[in-house]
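Omission of a single protein chain aside, the complex is shown with its protein chains in their original locations.
Take a look at chain A:
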Amino acid sequence: MESLLAVQGQDFVLTASSSSAVRGITVLKPDDDKSQILNSHNLMLYCGEAGDTTNFAEYIAANISLYTLRHNLNLSPEATASFTRKQLATSLRSRKPYQVNILLAGYETNLGKPELFWLDYLATCVRVPYACQGYSSFYCLSIFDRYYKPDLTIDEAVRIMKLCFDELKKRMPIDFKGFICKVVDKDGIREINI
């Protein structure tokens, strides 16, 4: 029972990941960060099979920094998504596929625009303005559908995110122990309190 949310605004992407780490019926940790920084302007949120998730995220992060060292080239969000998809697609038809679902939030520094990608463990990759992973999609996608607009400011995005948290608190039978929220924009990645 994990939950990832993200919404893209006019010049940023706001992300949130549930902060409880759960195994079976036990909460192991109330402040688990389900995100991995890939480079200065790319953030990957992940959920799925415990073990696969962190292993895969670190594998992608390491390979992206290796590529940057070799070619002296910072990967764009689209390139990052493309690389991640290829790795997942190869893994899908292997003996033991990674079971990881991903939201990739990034800021394209050359064009000056934010980008958000939704990937599942089958390696379906799609560019979206807002996205959810996990059961929260049943509740939050409709809220995003209702309140999203392309020129969203950070304050408006935070307000929409709050609506999502309230809805999850109200309608879901489990406690996510709050959410860790991050913003990706031209200045890089930073954590914010909502």
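Basically, a residue touches a chain if its C-beta (ideal position, glycine included) is under 8 Å from a C-beta of that chain, and two chains touch if they have at least 3 such contacts; residues count from 1.
Simple rule for what comes next: contacts and distances are computed from a predicted model.
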item	value
Listed names "Eukaryotic translation initiation factor 3 subunit L", "Probable proteasome subunit beta type-3", "V-type proton ATPase subunit a" or "NADH-ubiquinone oxidoreductase 75 kDa subunit, mitochondrial", matching UniProt entry of the absent chain	"Probable proteasome subunit beta type-3"
Among A:M1, A:A21, A:A61 or A:L141, residue touching the chain not depicted	A:L141
Sole residue of A:H41, A:R85 or A:K182 that reaches the chain not shown, by the stated touch rule	A:R85
Residue in contact with the excluded chain [from A:L104, A:A123 or A:M161]	A:A123
Chain A residues touching the omitted chain (full complex)	85, 89, 92-93, 118, 120, 122-128, 131, 137-138, 141
